[in-house]
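Notes to accompany the following structure.
The complex appears here without one of its protein chains, the remainder shown in place.
Each chain carries a letter (A and B) given by its place in the written order, and its residues are counted from 1.
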Amino acid sequence: MKQSKFNKIRMRETLVSYAFLAPALFFFCTFVLVPMIMGVVTSFFRYNMKGMTFIGFDNYVNMFKDQVWQKSLVNTVILVLGSVPITVMFALFVAALTYEKNPITRSFFRCVFFLPVVTGTVAVTVVWKWIYDPLNGILNWLLKSMNIIQKNIMWTGDKKFALWAILIILITTSVGQPIILYIASLGNVPKDYVEAAAVDGANDLQIFWKIKWPSLLPTTLYIVVITTINSFQCFSLIQLLTSGGPNYRTTTIMYYLYENAFKRFEYGYANAMGVVLALMIGLISFIQFKALGSDVEY
Amino acid sequence: MKKKTSILDMISMALLLVLSFIFIFPFYWILTGAFKSQKVTVKLPPEWFPLNPTLENFRKLMQNPALQWLWNSVFICAVTMLIVCVVSSMAGYVLAKKRFYGQATLFSIFVFAMALPKQVILVPLMKLVSFMGIHDTSWAIILPLCGWPFGVFLMKQFSENIPTELLEAAKIDGSGEILTFSNIVMPIVKPGFGALAIFTFINTWNDYFMQLVMLNSRSKLTISLGVATLQQEFSTNYGVIMAGAAMAAVPIVAVFLMFQNYFTQGITMGAVKG
Partner (left out) sequence: MRKILSLGLAAALLTTTLAGCGGGSGTAETTAAPAATTAAAETKAAAPAETKAPEASGGAVEITWWAFPTFAQDSADTPAGTYEAEIIAAFEAKNPDVKVKLETIDFTSGPEKITAAIEAGTVCDVLFDAPGRIISYAQNGKLVNLNDMFTDEYVKDVGNDALLNSCKSDDGSYYMYPISTAAFCMAVSKQALEDAGAMDCINMEGDRVWTTEKFEEMLGKLSAAGYNGATVYCSGQGGDQGIRAFVTNIYDSQVTNDEVTEYTLNDEGGIKALTKIKEWVDAGYMLNGSAYNGGEDVDQFVAGNTAFTTLWSPGLASQRADTLAENGIEAIALPFPSEDGVPEMEYLVNGFCIFDNGDAARAEVSKKFIDFICNDEEWGPKNVVRTSVFPVRQSMGDLYPGEAEMQFYASLTKYYSPYYNTIKGFAEMRTYWFPMLQAVLNGDSTPEDAVNDFVTKANQSIVNAQ
């Protein structure tokens, strides 16, 4: 009954809106939606250079049985579990120390920690490769001359160090954005709350946990989500530094996907990995929203 | 509230400075390494500053189409930036200000897609792009990146600031939809443009995986991909590689330093509610 009345206006608005949305939808559908559907469909095929054969869930079954895939899942999880908390704490630490400083100091530190992001992953990776080089790199020399180590360490080739070596670079390239976010949202914490609490005799730590932290939760949530997604997709570091070695110690799901698609030509299998990866990221983002978001009015 | 300088503060500050050093060092090492001869780059103890700076690395770099790479990167980023800004501001505006059928559904699809790692659709995307016949061209990077809904999301946030009364007044004046958009909406969301532009630019510049899969020909490479190729060709001739890295990094760092505020805004607008 009331539908017919506002239908006319709303119908017109709808037409206009979709006209405005058309270009965005065009790009979105063509370059995101269609490939997504293609990816899901072909993941049910044995699909390589020779052609395609429907094999149902075989790719998925094989994947969960694939030891290398299991290893790369573990590595990916380690990278995520390592980078997310460190990134959050690191960013919070830097932001808390600098947000009340004068604008020049603040923007200096903001620049410093954002530098690896703008330098670009490739440039950062190649310079770290040089730093890590076992025979010509500065890191081994430095540690040796400080008597911390006696023998050269193969940073990217030693199973004890390789993943951590990657993790360090990953962190340097991912804290920039969180720091900027935290500085901004720390600045948004209402000053009078903080002062009121201080008057009531709360110490710094209490002020932080009781007043500041709750108002930082939405930002933290966002940071946790983007860092998680970012770490899940860790690829260029691996491709340029270790090729997944030693003995799959640094193979991430993303790199293994690439290896299957472009070195073994198993496109169907690679797409199945893509689908599972997307589902995992979706699920994890969802859980994070639920867990951290329960007391956040975002 | 008085801040007392405690020992803890001192330690924290010292730690901050040490960390800053670690973050600056790789960049410094790129810049100085670019001017070191091959022998110096592998010399230990290292030369902290190139004592005999040489342009040899840049000469070797220029034997590759390095300037062409740089231009390709700039072209790809600039065009992507332009399309994304236009397309997103249109979409963001109606998502924020209009009430229409399917609005909520559409917006949630966009938000959901944003969480999807774009690399997972890369193999089918490559197929699609080659089907369209644009594989190994700059468009193979540009067009897919324009489909990424982050811009729409960001511009929607910016468009929320447009006063509804203004739009209604325009309607009463009989202004058409397009005029309203260009005369009223655009000026208001302009700051968002800056943020989105820079954000898109830098993300496109750094999107190595996409470039790796989409580009083949040496003359079509981007500077990031070019540097990666150099690393593979020169393996441990670090001087040349650093010259390439410097070429890739310096322009973008310069842009960043110049437009720092836009960066900060772009990043914060997407996440922190203002």
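Keep in mind that, in the parts below, a residue touches a chain if its C-beta (ideal position, glycine included) is under 8 Å from a C-beta of that chain, and two chains touch if they have at least 3 such contacts.
A quick note: this is a predicted structure, and the numbers were derived from the prediction, not measured.
For the chain that is not shown, the touched chains among those present are A, B, taking the whole complex. Across the entire complex, the residue among B:Asn52, B:Asn161 or B:Ser235 in touch with the chain not shown is B:Ser235. Among B:Met126, B:Leu145, B:Ile184 or B:Ala243, the one in contact with the hidden chain is B:Met126. Residue A:Thr14 is the one among A:Thr14, A:Asn59 or A:Gln233 that touches the chain missing from this view. Chain B meets the missing chain through residues 39, 42, 60, 63-64, 79, 83, 86-87, 90, 101-103, 105-106, 126-127, 129-130, 132-137, 139, 142-143, 146, 176-178, 181, 212-213, 216-218, 228-229, 232-233, 235-237. One chain is missing from the display, and on chain A it is touched by residues 14-16, 18-23, 25-27, 29-30, 48-50, 132-136, 154-159, 162, 242-249, 259, 262-265, 267.
Just so we're on the same page, only the chains that are shown with their structure count from here on.
Between chain A and chain B the centroid-to-centroid distance comes to 15 Å (mean Cα coordinates, whole Å). Of all residues in chain A, only 10-11, 13-14, 16-21, 23-25, 27-36, 38-39, 42, 90, 93-94, 97-98, 100, 107, 109-124, 126-131, 133, 135-136, 138, 141, 145, 172, 177, 180-181, 184-185, 188, 194-195, 198, 218-219, 222-223, 225, 229, 232-233, 235-236, 239-240, 254, 257-258, 261-262, 267, 270-271, 273-275, 277-278, 281-282, 285, 298 touch chain B in the complex they form. The touching residues of chain B, counted against chain A in their complex, run 1, 3, 12-13, 16, 19-20, 22-24, 26-27, 29-30, 33, 41-42, 44-46, 83, 86-88, 90-91, 93-95, 98-103, 106, 110, 112-113, 115-125, 127-128, 143-144, 146-149, 152, 177, 181, 202, 205-206, 208-209, 212-213, 224-225, 227-228, 231, 236, 238, 241-242, 244-246, 248-249, 252-253, 255-257, 260, 263-264, 267-268, 271-274.
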